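One chain of protein is taken out of this complex; the other chains stay put.
Right, chain A next:
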Amino acid sequence: MNAVVPQGRRPRHLTAGRIGIYAFLATAALFFLLPLWIMVVTSLKPMEEIRMGNILALPAAMTFEAWTKAWSSACTGLECNGISVGFWNSVRILVPSVILSIIVGAINGYALSFWRVRGANVMFGVLLLGAFIPYQVFLYPLVRIFSLTGIYNSLTCIVLVHVIFGLPTMTLLFRNYYAGLPIELFKAARIDGGGFWSIFLRVILPMSTPILVVATILQVTGIWNDFIFGLTFAGRQNLPMTVQLNNIVNSTQGERAYNVDMAATMLAALVPLVVYFVSGRWFVRGIAAGAVKG
């Protein structure tokens, strides 16, 4: 006879398997957090302490000196203005690139999913194919084209490159989202007399908030982390933060200032980090939207 009468919530028992899973998860979390930990503590230590080699230890004499140096006076080659120059360059590249690529992607996705454009599927196929060709293949031809048109090594040039290379992803993202909206909404708007732009602006765009957020997250992190396009197309005046970071880390005379390098790296990673933390849920949704419905 069973003494306990089953009723209400079923009791949960901690099994060996469950303990194993938690142990694995904790270890994995520690493993991935370790580099971040080392970077943070190292950036807060003076050089004397770093030389002692206790890489995991908390700073004994905590100082933000490395951070201020990395921001405003670390040397990139001959100039010693810190990584702040790169930060503002990145912002100037980021803002127009994100806005333009999202606008173009949204219009593309809208046209492809609602208006039966002739050859829409072929066009979309070609666009997607473009997304799978390695970027490096495009570099040289693009450099030639931009030099011919005379905009090579300028802000316009780098923004244009980001918009072009964001096109496949953005179009795919918006097309899939719009494919999920009821087609009857579009039909109703057509009967109500809406044209291409008025339906887009008054009916479709107001319903696009979730996907606009997702697109912004993807583009902000993607463009901020870009290195090779910035290096190739932006020109010396507009080098983004990632390139500046590389220059700081590689142009050391004498002793390597690990604390400054770490601080500079943290500063460069700050924008994507903030985006991830603030928008984790949306970010996951964006990845799912791209992967599941494609």
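Operating definition for what follows: contacts are C-beta pairs under 8 Å (C-beta built on N, C-alpha and C of every residue); 3 or more make two chains touch, one makes a residue touch a chain; residues count from 1.
The working rule: contacts and distances are computed from a predicted model.
*Asks:* With one chain of the assembly withheld, which option in "Cytochrome b", "Sodium:proton antiporter", "Electron transport protein SCO1/SenC" or "Sn-glycerol-3-phosphate ABC transporter ATP-binding protein UgpC" matches that chain's UniProt protein name?
*Replies:* Options "Cytochrome b", "Sodium:proton antiporter", "Electron transport protein SCO1/SenC" or "Sn-glycerol-3-phosphate ABC transporter ATP-binding protein UgpC" considered; the missing chain's recorded name is "Sn-glycerol-3-phosphate ABC transporter ATP-binding protein UgpC".
*Asks:* Out of A:I83, A:L142 or A:A189, point to the residue that touches the absent chain in the complete complex.
*Replies:* A:A189
*Asks:* Of the listed residues A:I107, A:V203 or A:L231, which contacts the missing chain in the full complex?
*Replies:* Counting the whole complex, the residue in contact with the absent chain is A:V203.
*Asks:* Can you list, in ascending order, the chain A residues touching the missing chain?
*Replies:* On the chain A side, contact with the omitted chain comes from 182, 184-185, 187-194, 198, 202-203, 206-207.
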